[in-house]
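This is the structure I want to talk about, given as structure tokens.
All protein chains of the complex are present and in place, except for one that has been dropped.
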Amino acid sequence: MHPAYSVIFFTVSSGAGLGLLAFMGLGPFTFGGETSDMIWAAFILGFAMAVGGLISSTFHLGHPERAWRAMTQWRSSWLSREGVIAVAALIVAAIFAALWLLLDLSSALLGIVTTILAMLTVWATGMIYAQIKAVDLWHRWLTPVCYLLFSLAGGITLFIFIHAVFTGKAGYELSSMAMVMLLVAWAVKMFWWMGADRAPTSTPESATGLGHLGKVRLLEKPHTGSNYLQREMGFQIARKHARKLRLIALVLGAVAPILLILLAIPAPLDVLWLGLAVISHLAGMLVERWLFFAEARHAVMNYY
Amino acid sequence: MPPLDEPNVERSPKVSDEIKCTTCYMCACRCGINVHVRDGLVRYIEGNKKHPVNKGVLCAKGSAGIMQHYSPARLMTPLKRVGPRGSGEFEPISWEEALDTAVSWLKPIRETDPKKLAFFTGRDQSQSFTGMWAQQFGTPNFAAHGGFCSVNMAAGGIYTMGGAFWEFGSPDWERTKMFMIFGVAEDHDSNPIKMGLGRLKERGAKVVAVNPVRTGYNAIADEWVGITPGTDGLFVLSLAHELIRTGHVDLDYLLRYTNAPWLVIRDPGAADDGLFARDAEGNPLVLNRHANEVQNAKTARKNAALKGEATLADGRKAVPVFHLMAEKYLDEQYSPDAVAEKTGIDAATIRRLAAELADVAFNQSIEVAQPWTDVYGERHETMIGRPVSMHAMRGISAHSNGFQTCRAIHVLQLLIGSVECPGGFRFKPPYPKPVEAHPKPHGNYKPNSPLDGPHLGYVRGPEDLLLNDDGSPKRIDKAYSWDAPMSAHGLMHMVISNATAGDPYRIDTLFMYMANMSWNSSMNTRGVMDMLEQRDESGEYVIPHIIYSDAYSSEMVAYADLVLPDTTYLERHDCISLLDRPICEADAAADAIRWPVVDPKTQGVNRDVKGFQSALVELGAKLALPGFVNDDGTAKYADYADYMVNHERKPGIGPLAGWRGKDGESHGRGEPNPNQIEKYIENGGFWIEHIPEEAMYYKFANQAYQDWAVGLGLFDSPQPYTMQLYVETVQKFHLAAEGHGDRQPPEHMRQRVLDTFDPLPAWYAPFEEAMVDQTEYPLHAITQRPAAMYHSWGSQNAWLRQIHGRNPLYVPGELCDQHGLEDGDWAHVSSYHGRITVPVARMDAVNGKTLWTWNAIGKRAGAWALNENAPEVTKGFLLNHLIHELLPPKGDGLRWTNSDPITGQAAWYDLRVKLEKADGPPPEMTKPSFEAQKGPAKQGPDTVTYGEEWAK
Partner (left out) sequence: MTQLPETTERKLGLVIDLDTCVGCHACVISCKEWNTGGYGAPLADTDAYGSDPSGTFLNRVHTFEVKPADKPAMVTHFPKSCLHCEDAPCVTVCPTGASFKRSEDGIVLVHEDHCIGCGLCAWACPYGAREMDAVEKVMKKCTLCVDRIYNENIPEEDRVPSCVRTCPAGARHFGDIGDPDSDVSKLVAERGGFDLMPEQGTKPVNKYLPPRPKQQMSDDLDEPVNLAALAEPTANGGFLGWLDNALERLG
């Protein structure tokens, strides 16, 4: 599948942003309810990344001016659901944040709803891909789980960084939580990758129905010219490159951030280390997301 | 009821303002089309359901007519060359200047030496008109493109059966049970063949495809015979061997309708050895096997002997044709085991196919309950059918043994009695027509006079060759000389090279129409470009003037000094005439017109184009050619439409057969009708007249058919005839080579004539194969026509070029493995003449010694209004660079043309090559590559959104 940069940026940015907002939703229970610069910063970053991502996702639309229509088909379409839930999540989160930041009122109820909606949004994003039966790699229940876990891991990692910026401390428990989340998310992702080598559901034989006659091979494409399908679904990275990139994703997304967090706990330069951890993790996520598309083979390629 | 929120869809949108019926010319198949015109533009083109050729269907090209009609490569005005030849630099001029320029070159030629004009037309459908023009001009140098196309099929068919495959006949699709198709990818009758194949599939008839490549028609055949190129003659004669060996021949048919019983003189060394024994009136003789007496073939007929020796009145011996055939083909050299290796077909398959042919022809024969009377007066209660049909085209003809192979196929058909019978192969009027009903060739010219007769025809022997007293050819293409004695269509592929070499002479003006001679229709393309650019000592071009008519910015346009821009096919009058290549069906005579369904003036800014035929009418008048001016010197015809209606070939017979007579009530014969074209338009652009039931089959011997044909004006008198298994004309040339008569081949050609002019079909190795080292060049390389492209025309078409924008060389899987080639790799392919570097693709469904590619996809940079980096230029290629118009030198200083020695047909598919993997990174582009031409058309727009004016 063609890795569209707007979509990659969207899922990485919104994922982490919504993860941060989800984490903030738990604020009233975990780190207390007082307004502070830190809380301001966390909300601003969370909203900026979530909204920025969502806006960027409209860049790949042919008709962004009609984007509002995408909210109408929530009964059947995960993309529509994502839109609806995202808006709901942002509205609830905004009320929640506004009460907290402006009136110093951190509502546990609104917080919990914010967390749930933010996570549902991410889940819906994952489901957009997971529902595509034509892409074996995506069409698995683990796909939305990965999205969810990455979102949470990203959210916490962002938060410990902000926490460090404003408090000068990495915070032992928070950092541990971040490391655990990163570990869990990437472990599940590795499990997801392991499943990538399954036999394809559809083959040129089933695509043409000619398998009973013998081995089927494309002789001539329907056009020597290019077409939308080839551009959109025809992209597939070679296996050996994919392996390298997976490793890079893993190192940037998990190994490096964890080491940096470990460094940050005792070290004086924690803000720097945690900043690098965030950057490294997001970079790792970009690679992961790029691969998410680039490794995926669409059933239509049985015809090309 | 749909749910409330289900969008409402407009079910009955308006399609067009008007539907105009005309004839397609996206290729030469001549299908009927309904052109939907909306707001003065072409909205949609569909097949005309009532039309006899296509009955409503349309091919990809036909449907893409919109893009051709609005192509950015269209020529817009007459042009005068300003840059050097080939550069593509032109200046627009007016029609007046253009025609005056042409006259200034042509008039002096006509007044002094008319042969200095060579007028050759390419994909022409108006040969009866262009030929007439050339005849009135007086040059001997006229032909259309048949010589490089498929004259082997035309001549092989006419000399054997009085008609050819091409589009001049067709299988009896409704009745045939086994259809064998040899060497066909598309053919001229392309929609009818596809419709026919579909019908055979529906009916469960068996289709056997003989072809090195298994695509298209061959892919859907029930059986594929992946023959090695150039060996079909062996395969077919081996089938004949089996059929004769086992007695599966239709003796009744052979006796009644063929020259099988005719006696052939056996007198080795005599001047008439091998000719038919004849009586004093010239009637062929047979041996009456009951009376054991030599008699006139017509009277003895069924009682004739097919074997044995007869003693002629003069005491000499003669044997029936069939006897000679049996002797010849029963020879071991034609046994399946003997031919298996060369043909690449195993002996068991050949035997089985022979058995299947026999089984279908004789055990599954059919009978149509239709009484009829033959021309000998015998009444038959039924029509017997041998439901085996055959078709063949360029895979057979584009070889230097193609005439003989074509004849072999026809002889096979005749052996089982399957020509013109129910379920067999049937002719379309005006065929069948014996050789005797065709003119002989003419070539006597003198200043200021018309030629002594029509240029092209069928020779009966060396006496009809067009030779000067010194034995040199009269024609520039050497047609009807010893190079190509039974030429029939001329040798367009030799004109430029002969004229440049001054062999047999130099010319002054080369006038061409609709032929892309500096590219895909020439062998040795680079060489032809050089010839067109070649200058003599004085710095003048060796071919001083080139006039060319094209409708588009083709590669050839750049080589013209004067360009006459034609309209597109939707903007001009044309007739698809019974005098030419009409649209007849096996059960009807029919002809058709084209007419301007849109006005050229409204189809492009500042467009000033003119139908070529109309331009020729004007030119004829300006030159005061007889037939083009009235007695007072004024122009006889206003334009081609006027000619179509008012020209009479002989009284009552004109280009169009329908609605003749003042009142428009007569058909076939009748006075010109001023409203004739309106009548055609009212009737959907065509005229059709059905053949009576009784006259449907055995037309060559069917009295009712002969009478009907005379009534319609196809003939002036009945033309029944006997099918020629043994062709005496061929033997006459053979005798000349043996040393008889006053016209003998020059010494260096004598042996070749002896080897190839066999009056009974024979096989000899294709020339190139025989002359090159086969270990050095072990492979064959051929092309196929893609269904969705017409030669070079298609590349300017925004839709079609997406389907075939480049062409790989298909390489058999085993060869790929041997050479380590994978899809997308590049390879060098070399022949004795040249080398190309091209991308390859793997294919398994192909003869293991055969490489192939799609024809004419490769384009020269700058042509066709395409970007210079178009895939056609960078990834497309022509095989033509490997094919030379001359065979390798033999050491005697003389080189033979790469053509069939009998007809002069260009031997495109004799090509032998070797293959090498191109190492290193993939090249930027295919080789050879050429400097870009500058136009005249500039690159088309970036984006096409045709139809946006009608989108809501």
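Here the chain labels run A and B in written order, and each chain numbers its own residues starting at 1.
Convention: contacts are C-beta pairs under 8 Å (C-beta built on N, C-alpha and C of every residue); 3 or more make two chains touch, one makes a residue touch a chain.
Only a predicted model underlies this, so the values are computations on that prediction, with no experimental measurement involved.
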Field: Of B:519, B:628 or B:799, the residue in touch with the unshown chain
entry: B:799
Message: Tell me which stretches of chain A touch the chain missing from the display.
response: 1, 60-64, 66-67, 69-73, 75-80, 83, 128, 131-135, 201-202, 204, 206-210, 212-223, 225-229, 232-233, 298-300, 302-304
Task: Please give every residue of chain B in contact with the chain that is not shown.
output: 2-3, 5-7, 9-15, 38, 43-47, 49, 54, 56-64, 66, 72, 190-191, 194-195, 197-199, 201-202, 214-224, 226, 242, 244-248, 251-252, 255, 289, 302, 305-307, 326, 330, 348-349, 351-352, 354-356, 358-359, 362-363, 787-788, 796, 798-803, 805, 813, 843-845, 865-867, 869-871, 874, 939-948, 950-952
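Definition applied: only the chains that are shown with their structure count from here on.
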Field: For chain A paired with chain B, centre-to-centre distance based on mean C-alpha positions, whole Å
entry: 65
Task: Would you tell me which residues of chain B are touching chain A in their complex?
output: 801-806, 841, 843, 845, 871
- line: Residue positions on chain A within touch of chain B in the complex are 219, 222-225
